[in-house]
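Here's the structure we're looking at; comments come further down.
Note that this complex is displayed minus one protein chain, with the remaining chains in position.
To keep things simple, chains are lettered A and B as they appear, and every chain counts its residues starting from 1.
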Amino acid sequence: MTGPVERGPAVLGARGVTRRFPGVLALDRVDFEVLPGEVHALVGENGAGKSTLIKLLTGVYRPDGGGLEYLGAPVRFAGPLRAQRAGIATIYQEVNLLPLLSVARNLFLGREPRRFGLIDFARMHREAREALSGYGVHVDVRRPLRELSMGARQMVALARAVGSDARVVIMDEPTSSLEPREVETLFEVIGTLRERGIGVVYVSHRLDELYRICDRVTVLRDGRVVHTGAMAELERLRLISLMLGRDVADVAGEGVTTFSGEHTEVSSEPVLEAADLAARHRLHGVSLRIRPGEVVGLGGLLGSGRTETAQAIAGALPLDSGRVSVLGVPVRRRSTAAAIAAGIGMLTEDRKHEGIVPGSSVRENIALAALPRLSRFGLVSERRVDRVVRVFMERLRIKAVGPEQKVEELSGGNQQKVLLARWLALEPRVLLLDEPTRGIDVGAKAEVQRLVDELAAEGLGVLLISSDLEELVEGADRVLVLKDGAVVGELSGGEVTERALMAVIAGEPVTAAGERAGDGAPAVRGGEEVR
Amino acid sequence: MVRAVSGVRPRVDRATLLAWTRDYGVYVGVAVIVLFNIVFTPNFLSLENFRVQAVQVAPVLIVALGMALVIATGGIDLSVGAVMALSASAIALYLGYGPVVAVLVALVAGAAAGAVNGLLVAFAGIQAIIATLALMIGGRGLALVLVPRLQGIRNEDLRALGSGSFLAVPYVVWIAAVLVAVVVFLVRRTVFGRGLVAIGGNRRAAELSGLPVRRTLLLVYVLCGVLAAVAGVLTTARLQASDPNSVGVLIELSAITAVVVGGTPLTGGRVRIAGTIAGAVLMQLLVATLIKHDLPPSWTQMAQAAVIIGAVYLARDRRRT
């Protein structure tokens, strides 16, 4: 691998850029550069600052401090259009094209070849065919774009964005909706871009892809660059530890969470059994079982399918296949109501958009899911609601002026407790907790963790999803690791250490126990061995 | 929530003042306009006057009740005026079977129209404003095809419904009062009512909480349609004629105005029935005052516009988080 210096000056660079949002320092003096003809991986977990950096590079945001350099000179882009005209092309996960117009029109929109002032269709179609064949797309370019597969559309978007004069191409999770075959084509195209001396910024969570096509990598964490260097020289385990902010060397020490450790009153009969959950592009046959009193952790990087797994179990994600049963009784209808009736509660990861009803009171928010149980003939029993609300406000120590206070006025931690109360009011058998301690203060975090312990001790089955490795290690009795929507490893008992977890996430051979979870879970998908 | 005013500096901040005005401004408005009329309008403090105002506001109020529920879910129903026209035409078409059958058919027509809206919104996922716009245009068109010109109503029972009284209170007002009570009960005491507010507040959260979101939405639109049909029946009875061409024209705007002026935000998640009643009364008194003082009709429209702008200004941006 050629070192960066020999490639000549950077085509696009950020020098010490800082960007603030109210209450957050999204980027803190970040240096970043793309060289001509390199594929540069940009990685980081949620909130690391990747999307902010991309928006700065493409002229959507302007830096509060520091500046950009383009083609060796300092620049300030007045807006995304200017950056685009200057030669910085961006491909997003969602394709921004016009589905009803023809493929060729989409490709040439705004710069159609003209003849006598009119669109020269013959030439446009010919050029479109030629351009697309270079991307492995062989279609009738006169047909509307919507008839194309997602992958082919992505290629059209790519062809359009790259055009003839792009110097830098930024790709944000370009493979998330592509079939494996289409991914191969994309990689070939990236190869030709590299040969043409174009700089590529490649954002993805799929480690295999990164190692396969990227020359260099920059790791962001909490708004700072924590590593820049050649991709091949960075071990997977090291990459994971950089992203997650856990040092490989000192993960062995005692944690600071309030989990008490083991809750092993493990009976043989699982309280929850999910088998072969599959949803296109998201889940590829996830199976898991949770016994009463057991806390099962779900680990993996962002986009690995953790949230989707929880949603699938809770009936909130349409599935192509899969079965869920509670205490051996299958949940027949795939709806949230059916899952709730079966005793499954899910605390969502996105508290604001999927959890609280902001304008309603604490009382209404707690009672929401349990309303059918707290009513008779459709009439709400205020007495029973009051009792439930009082019990849980006390037990969870929810700090509010009173039950009538609007939930949007509470702190994040108290909002989270309100949502926990909403689920506990249902007296569930299984509780799915998706990032239960994210974005809440330390005190509330400790209380939530202690509560998880207590609930498990009371015999509840708990699925704990967390990006915080420490929380997983100390909170869970057993941890399943997901990757690309499939279970790739399971750790239990003494094997559950941060180091082992990171190793499984990184896809490296696990020394202690590498067995697969449950029946029907497929083996690691192809492409693993390509290095 | 009660704000503890602490000692030395009782500074009420701007946001609190705005919020207070949003919630209670409508009552202040009603009080002001009533006082004005007591002083300046001849014969204002008479039983007859209250009767006139109450009878005139009743149809708008009934429509506004349904509208308040729809708006609480974060939707809107533009078709209420057309549903009134459908209801009026159903009366004309079926009066031959007697008033009871005719009224029932009118109500079923309202429910069916509401069901069309509800299915489009809840199941087909079409935006409420678009889905109900279709029926707003098509519904009145259908009503006009059915009853192309105004038809006088001679049925004594139906005419009595529009002009008769019980205990010196017109039937029309009794019916409006009963419907208010029913809607208040629905909103306060039933799972349905709690659910519709939650759907407006955060639909995804309501879905994840296992609420029957789509069924609730469907029912809300059906209810709104039935209430509009009731208003159509009452208007027809009062007019002693079925006039699909003009009944309920622009009533959707009056109803939306009453709801918004009453402090229910257009974004949903909240419903204020008392405020809606006050909102409808405020707009009615505004029009009555301007008519009684013989001010040009354009003034009426401008005054209404001013009140709406004020209400929207107060309601704006309440979801700052």
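By our rule, a contact is a pair of C-beta atoms (placed from the backbone, for glycine too) under 8 Å apart; a residue touches a chain by one contact, two chains touch by 3 or more.
Heads up, the rule we're going with is that contacts and distances are computed from a predicted model.
**Q** What name does the UniProt record list for the absent chain among "Ribose transport system substrate-binding protein", "Carbohydrate ABC transporter membrane protein 2, CUT1 family", "NADH-quinone oxidoreductase subunit E" or "Response regulator"?
**A** Result for the unshown chain: "Ribose transport system substrate-binding protein".
**Q** From the listed residues B:112, B:177 or B:312, report the one that touches the chain absent from this view.
**A** Checking the options B:112, B:177 or B:312, the one contacting the hidden chain is B:112.
**Q** Considering the whole complex, which of A:13, A:151 or A:303 touches the chain not shown?
**A** Candidates A:13, A:151 or A:303; residue touching the omitted chain: A:303.
**Q** From the list B:16, B:127 or B:163, pick the residue that touches the absent chain.
**A** Only one listed residue reaches the unshown chain, and that is B:163.
**Q** Kindly note down the residues of chain B that lie in touch with the hidden chain.
**A** Spelled out for chain B, the touching residues are 41-44, 46, 48-49, 52, 55-56, 86, 89-90, 92-97, 105, 108-109, 112-113, 115-116, 119-120, 122-125, 142, 144, 146, 148-155, 163, 235, 238-241, 243-247, 288, 291-292, 294, 297-298.
Going forward, only the chains that are shown with their structure count from here on.
**Q** Please output the residues of chain B touching chain A within their complex, sorted ascending.
**A** 1, 189-192, 194-195, 197-198, 201-202, 204-212, 265, 269-270, 318-319, 321
**Q** Help me check something: in the complex, which residues belonging to chain A touch chain B?
**A** Spelled out, the residues of chain A in touch with chain B are 314, 316, 335-337, 339-341, 346, 348, 352-360, 364, 367-369, 371-372, 375, 378-380, 382, 401, 404-405, 408, 422.
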